[in-house]
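Removed: one protein chain of the complex. Kept in place: all other protein chains.
Moving on, here comes subunit A:
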Amino acid sequence: MKRHLLSAADLTRDDAELVLRTAEELRSLADRPIKKLPALRGRTVVNLFFEDSTRTRISFEAAAKRLSADVINFSAKGSSLSKGESLKDTALTLEAMGADAVVVRHGASGAPHRLAHSGWVRSSVVNAGDGTHEHPTQALLDAFTMWRHLGSLDGRRVAIVGDVLHSRVARSNALLLHTLGAEVTLVAPPTLFPVGIDTWGVETSYDLDAVLPKADVVMMLRVQRERMNASFFPTAREYSRRYGLDGKRMRTLQDHTIVMHPGPMVRGMEITADVADSDRSVIVEQVTNGVAVRMAVLYLLLSGAEGVAGADESENDA
């Protein structure tokens, strides 16, 4: 693997499958009474969160701790960041403290990229969500979840439904699922597709009902009600009627089709409670898998595992 995980596009198919296989091994830990491995003993992982995201932060924290790494949580709230300290100075501080990996969540697209390639830090950088760009470990845990339910993703049809324009989850999933051979269809009202979506190598549709019966996986994305204030859709009710997954629509799915959501859900908006809590829903399992996948990522980045294709860390090491 490359030294950093900034984009799902950084992963070759071999890389991604190695992460999934490693995650599968590590997931079995969750069933043991003592959930800890010594693999990263003495290494330091910093969770650098410029945006609130309790679920992602605790997922990375649990992953690092189960590998015996020391974990430092650095959040924007209540730190020098709120006093105007720059990303660079924060990075230099962390570097001086001897971080081996920096897990960064930032509201600005490309911030992890800057952290990795500006010569500020020598540690590995893991993108834990940047602006409206990417969230590669979410895509990995989603792929891992699909893989456990469906086996190989080759030719599997995945519908991703919702606010594609603002979704880092959609971008990372589209890239990774394409790498893994799945056929992705993005579904949204036209206002919530970015310009240039036709160059993503995925199918797109404005018609959820036409897509659902063919899907093996339906992934619902969070849609903020406030988007209606910027005229992306007229009202929350109209959005739900046209693009929400409710019990009636769920009944048009194939028997084996699973329903996913990266969380946090807006129940009643993009997904109804009866769907979220149904047998098809693997939403809670996604959370469990998230820890295993993040363990695998930290392990593979920090233990310098060999034998992974696409290792090319020199070109961007400014």
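Rule of thumb we're sticking to: a residue touches a chain if its C-beta (ideal position, glycine included) is under 8 Å from a C-beta of that chain, and two chains touch if they have at least 3 such contacts; residues count from 1.
Just so we're on the same page, contacts and distances are computed from a predicted model.
The complex appears with one chain absent; UniProt names that chain "Dihydroorotase" among the candidates "Sarcosine oxidase gamma subunit", "Dihydroorotase", "2-oxoacid:acceptor oxidoreductase family protein" or "ABC transporter ATP-binding protein".
Contact with the omitted chain, checked across A:34, A:96 or A:195, is made by A:195.
In the complete complex, the hidden chain is touched by one of A:27, A:43, A:171 or A:261, namely A:171. Considering the whole complex, the residue from A:4, A:43 or A:133 that touches the absent chain is A:133. Shown as candidates are A:108, A:228, A:266 or A:287; the residue that touches the absent chain is A:108. Although one chain is not drawn, its touching partners on subunit A can still be listed: residues 86-88, 106-111, 113-114, 117-118, 130-134, 168, 171, 194-197, 199-200.
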